[in-house]
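Here's the structure we're looking at; comments come further down.
For this depiction, one protein chain was excluded, whereas all remaining protein chains were kept in their positions.
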Amino acid sequence: MIRVMIWNENRHEKTDASVAAVYPEGIHGALAEPLRREPDMTVRTATLDEPEHGLGAGALESTDVLVWWGHLAHDEVLDEVAARVQQRVLQGMGLIVLHSAHMSKPFARLMGTSCLLRWREAGEKERLWVVEPGHPIADGLGPWFEIAHEEMYGERFDVPSPEATVLISWFAGGNVFRSGCCWTRGKGRIFYFRPGHETFPTYKQRDVQMVIRNAVRWASPGDGPVMKLGDAEPPLEKL
Amino acid sequence: MIRVMIWNENRHEKTDASVAAVYPEGIHGALAEPLRREPDMTVRTATLDEPEHGLGAGALESTDVLVWWGHLAHDEVLDEVAARVQQRVLQGMGLIVLHSAHMSKPFARLMGTSCLLRWREAGEKERLWVVEPGHPIADGLGPWFEIAHEEMYGERFDVPSPEATVLISWFAGGNVFRSGCCWTRGKGRIFYFRPGHETFPTYKQRDVQMVIRNAVRWASPGDGPVMKLGDAEPPLEKL
Amino acid sequence: MIRVMIWNENRHEKTDASVAAVYPEGIHGALAEPLRREPDMTVRTATLDEPEHGLGAGALESTDVLVWWGHLAHDEVLDEVAARVQQRVLQGMGLIVLHSAHMSKPFARLMGTSCLLRWREAGEKERLWVVEPGHPIADGLGPWFEIAHEEMYGERFDVPSPEATVLISWFAGGNVFRSGCCWTRGKGRIFYFRPGHETFPTYKQRDVQMVIRNAVRWASPGDGPVMKLGDAEPPLEKL
Partner (left out) sequence: MIRVMIWNENRHEKTDASVAAVYPEGIHGALAEPLRREPDMTVRTATLDEPEHGLGAGALESTDVLVWWGHLAHDEVLDEVAARVQQRVLQGMGLIVLHSAHMSKPFARLMGTSCLLRWREAGEKERLWVVEPGHPIADGLGPWFEIAHEEMYGERFDVPSPEATVLISWFAGGNVFRSGCCWTRGKGRIFYFRPGHETFPTYKQRDVQMVIRNAVRWASPGDGPVMKLGDAEPPLEKL
């Protein structure tokens, strides 16, 4: 069983009626719904305004893959919680970073770069091309899929060069973006997935749900060695 | 079910009594034995001296992951068969390349480099260090494992820089080697695994078997898009 | 001094008046002209219909960076010459592969994949975004540049994942493409650069010339070790 935790800032939903209309159960609710139908996953949710943002150590210790959506209130996430998420990723927890969470604290700490990008709210068409058809995150997709209306994110996206770039987006307004990016940090796997502006029903779209579901499976922890690092050790061979 | 095909040159076993003593059922037999115990795998074997080396189109079409061991007779492998293996990898078949198969025709065609390396037959100790503990191929391993007696392979190994280097070997005689290397070519995943000199019972060792088993699972084909390439196409957007 | 050799198939220019009108001195002539103004480069050209295609062993031995344009007649390039180019790259010669040379024999041998892609001749707008602004091949560029009319090449481009993707193209008709891709093979550096359809004056555009000039410098050979590979050797340490 993959123990999935979906974390959502959950602020737009409370303050903006148009967002609440699109996501009446919150973005976390919309993200959770299709994953709950997967037989190999159990799904919990947590939000910013819960104590410790719902991510106390116990919660993270029992999480295999953390999905993160945030936008307005990155700064309100406690440094202590961001550091804890980072540590858990290094120990093997998967992390799926969605849309405006490119500026979230855990992602920024793990990337080491500014994570800035170009952006435009014009509700334009986005077409996502699969550039690595053999990657597990592309399972079940066609050569491309479209989102009718989305916020634009454009290059330069200031992140470390991904270990695999699964998707590249085309935007009607003239931009491109590496929209599906994989990294390993410590023992953990990280996937950034671009779509998901709060005013569009992007997370209700089948292709988008498929990518997230595939990413959760891809990022779920393995059983590799626990590395005892940082301590002096004797030689293995005679010197 | 992962349909595994183990291909072995099977010449040392016929001409060298010491090899036959170590591997009475052939290297392919030794490789097949532990995989046959896996509930999600079916295993067949094929050898050089069969018609079309046991790799007629039908055989390859029904193979998910091909394991390849060769040494003395790389040149006897028909170019047509090597090209067929290459094509199947590009379409998604996994390929596990073992030890002296670094000079095999299918691997050389897929790498595009000389695939040369340093080597020495001195039966020295090899210690394989896990450098990517989060990679699926490292599942179940400790921080390192040893092989008491092996042929040495040393850097520079003339291959394209791996997408992931899971294992690096230390040799008592003073050399190092990238011993567990991952690449994607087309839709197919390729893993090169260094150990397995014919005069040592390396493939009977548990850690070695574990790496090969993990690699077969990692390299098994996904369900990504079939890409229709090479044909002219109309614009998707109005020009 | 970087010794540059520009190789051009030079067939369109002879048979198609519209191409001859755009490139009266041949595509090789247009590519050579700006490089001849660089103080650190000497430039020669060679074409398909010369003996050994102008690429006898002596010519390649005295080449630091080879620029390759071909389209109609990839099959007429002798296998022996393609193999010689491949060997020289592995020894350290740089290779700049332009536009339709994605299907050339030397490139295909070095990549190991089909090198196929989507394409469309509609003279549409191409906008090339810099995604690695710190890469030497991006020197002097702005965040993006445009080509008013070009043939479209679209993903999936079936090549090994590049070591660096410097440029990604947006096409008006709805496609994206990794247009500036870097690989190392053996000791040699390879850069694929997408633009350059024969019916458009692409190679007379300043940004395009700048990319090619930067790529020639980036791909020029270093002074790294000559690796003696493939021979048995004694242990460096006492066994």
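By written order: A, B and C. Residues from 1 in each chain.
Keep this in mind: a residue touches a chain if its C-beta (ideal position, glycine included) is under 8 Å from a C-beta of that chain, and two chains touch if they have at least 3 such contacts.
This is a predicted model, so every value here is computed, not measured.
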{"item": "Selected from B:M41, B:V65 or B:I168 as touching the chain missing from the view", "value": "B:I168"}
{"item": "Which residue of C:P39, C:G58 or C:G134 touches the chain not shown here", "value": "C:G134"}
{"item": "Selected residue (touches chain absent from view) among B:H12, B:R178 or B:R213", "value": "B:R178"}
{"item": "Touching residues (missing chain, whole complex) on subunit A", "value": "86, 90, 109-114, 116-122, 124, 152, 154, 156, 158, 160-161, 163, 172-175, 183-186, 225, 227, 229-237, 239"}
{"item": "Touching residues on subunit C - with respect to the absent chain", "value": "92, 127, 130, 132-136, 138-143, 163-164, 172, 184, 186-189, 221-228, 236-237"}
{"item": "Absent-chain interface as seen on subunit B, which is shown", "value": "127, 129-133, 143, 154-157, 161, 164-165, 168-171, 174-176, 178"}
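By definition in this document, only the chains that are shown with their structure count from here on.
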{"item": "Turning angle required so that subunit A lies on subunit B, C-alpha fit (0 to 180°, nearest 5)", "value": "180"}
{"item": "Equivalent interface positions on subunit B and subunit C, same or different at half", "value": "same"}
{"item": "Between subunit A and subunit C, centroid-to-centroid distance (C-alpha), Å", "value": "36"}
{"item": "Residue list for subunit A, restricted to those that touch at least two other chains", "value": "127, 130, 132-133, 143, 164"}
